[in-house]
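Complex shown without one protein chain; remaining protein chains in place.
Then we have chain A:
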């Protein structure tokens, strides 16, 4: 008890106490006011990151396009920056080829895995297999690259004898293996959220399990499945290390999977590891390619969000 209270003849006046408390701002109260602003500041950093990415890509790309015409960049069909040819088509072609191969591998395998896990496997089997499958998603891509170069390429070489060491086929194949868990677990989530009443209705009409899958579960979960595929494709487009290690460094506008190609991401790595001086045209070309890549993946991600929001079946 402080002196102020005693002077009033040891009488506690609650009203006074409250008033006094209101007037003085304690350390605690100040903290209470400052903390939300600090937290907001941290939350804004993620927004600043996005702004930073856009700023970086745009500013340096504009720098690039003042040296190389934007029309030549997007319509040219020859990419060899060290001799001044900047037609991005071979890099985009390489990226699309890898993505196509990966999709062909991952979509059937991922979807079938999802159907197995969601519809056929019992609880015990699912609880073992699903986490193991998800380990595939946690393996660093540089390890996949190593695997593609030292195992998958020799494996394909025993089937296709004149396959080169660097080729789109094994790169794309391993990217496909990497995105299987993405397709599988997102699709499985979508299938799991289909209510059992629908399945039981179909069983009641005499449908087999397979017919339930094809005619009830897949149509009902379609938006989630398509969204998972689009997301997986976006991952494949942005994948870097596997294609850098296994698919080669030859910008090559081809749809022959046995040839060596170069993707957008692989070029960025190649240029960043080489002797690229700051401010040179090649340095700026990193960002022009990076921006093209960013637009591709952002478009895919937005598409996935749109599909899962727009075509969602509510039960």
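Throughout what follows, a residue touches a chain if its C-beta (ideal position, glycine included) is under 8 Å from a C-beta of that chain, and two chains touch if they have at least 3 such contacts; residues count from 1.
Definition applied: contacts and distances are computed from a predicted model.
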Query raised in the report: Looking at UniProt, which of "Carbon-phosphorus lyase complex subunit PhnI", "Purine-binding chemotaxis protein CheW", "Phosphate transport system permease protein PstA" or "Succinate dehydrogenase / fumarate reductase cytochrome b subunit" names the chain that isn't shown?
Result: "Phosphate transport system permease protein PstA"
Query - Which residue of A:177, A:261 or A:307 touches the chain not shown here - result: A:177
Query raised in the report: Taking the entire complex into account, which one of A:14, A:43, A:159 or A:205 touches the absent chain?
Result: A:43
Report summary line: Full-complex touch with the removed chain, picking from A:19, A:72 or A:211, is A:211
Report task. Name every residue on chain A in touch with the hidden partner chain. Result -> 28, 31-32, 35-36, 38-40, 42-47, 49-50, 52-53, 56-57, 59-60, 108-109, 112-113, 115-117, 120, 129, 132-133, 135-136, 138-147, 149-151, 177, 180-181, 184, 208-211, 231, 234, 237-241, 244-245, 265, 268-269, 272-273, 278, 286-287, 290, 293-294, 297-298, 300-302, 305
